[in-house]
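For reference, the structure is listed below as structure tokens.
Every protein chain except one is present and positioned as in the full complex.
Moving on to chain A:
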Amino acid sequence: MRISTKWNTWLTAYLMILPLIGLLTVFAVIPFLYAWYVSFSDWSFYDPWKFVGLKNYRQVLLDPKFTKSVIVGLKFSLYVVPASLILAFLFGHSMRHLRGKSADFVKTSIYIPTIMSGVIASIIFLFIYEYQGGFLNYAVGLLGGDKIAWLSNTKTVLIAIAVPAIWLGFGLTALIMLAGLLDIPESYYEAAELEGAGSFTKMFKITLPLMKNVILFLLVLGFNGSIQELVLPMVMTQGGPLEESQTPSLYIFNHFRDDILMGNTIASAILLFIVCGSVAAVLFRLVNSEKAAD
């Protein structure tokens, strides 16, 4: 009887996940294995498949532009992710005790950029950054400064692209952060207050430890999303100037567009996959996830 129940449970579980496994196999596992196979070839879609060993990987790894694109991706993530998390945490914390229609209005408002397309956001920010007649340079002019070519200056370009990225992702990050904060029972804070704990202690002994899993989730999601950013640099700068805004995804797209042979493009995509996986692994290692403390 016990064996039969166990068998039933096992069978039910696998039947329930079978469609998902099927879809993942068709749309993720098989394409990944095929991409891995193609990365060892010179493939032009027309000539017969030609095995070239590690040539494509060698080409990508020896290309300083690929290395630079990974560094640009990491720098971009460092601009976007911490700023997003801090802003979202501050927002969530201040929204925590807000109730009623005003809270609903604010939550809806901050979510609007999230549903906006990256292309539209890029165009809006292109208008803001425009060298002659742009809003930002107009403001700089009012303050007596000289015009700045925000998107053509190697020092400002990546920050200029990071701003719309933060803006686009803020709504979702903030709402997840708020949900995490609302999940912390009030009784913990009341008990802490009875024990004489101040705001600082409550923040570092209750809020942050209990938010650890949420922060880890947002950190991994944020890093993976921002290191793979494509639309903003593609529309706003095409990776320039001097490849200072060429993210790894844009590097891959440019090769996809310009190369006749696909091996190089696919090898770079697989290497980017390894980079993203490594970043996620490091983050998991640094911020150990664990079962909620409560």
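One rule holds for everything that comes next: a contact is a pair of C-beta atoms (placed from the backbone, for glycine too) under 8 Å apart; a residue touches a chain by one contact, two chains touch by 3 or more; residues count from 1.
Please note the rule applied: contacts and distances are computed from a predicted model.
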{"item": "Absent chain [UniProt protein name; select from \"Formate hydrogenlyase\", \"Transglutaminase-like domain-containing protein\", \"Sugar ABC transporter substrate-binding protein\" or \"UDP-glucose 6-dehydrogenase\"]", "value": "\"Sugar ABC transporter substrate-binding protein\""}
{"item": "Touch criterion as defined above, residue of A:71, A:139, A:191 or A:260 at the omitted chain", "value": "A:260"}
{"item": "On chain A, residues whose C-beta touches the chain left out of the figure", "value": "4, 8, 11-12, 15-16, 18-19, 22-23, 26, 44-47, 59, 62-63, 130-132, 149, 151-154, 238, 240-243, 256-258, 260-262"}
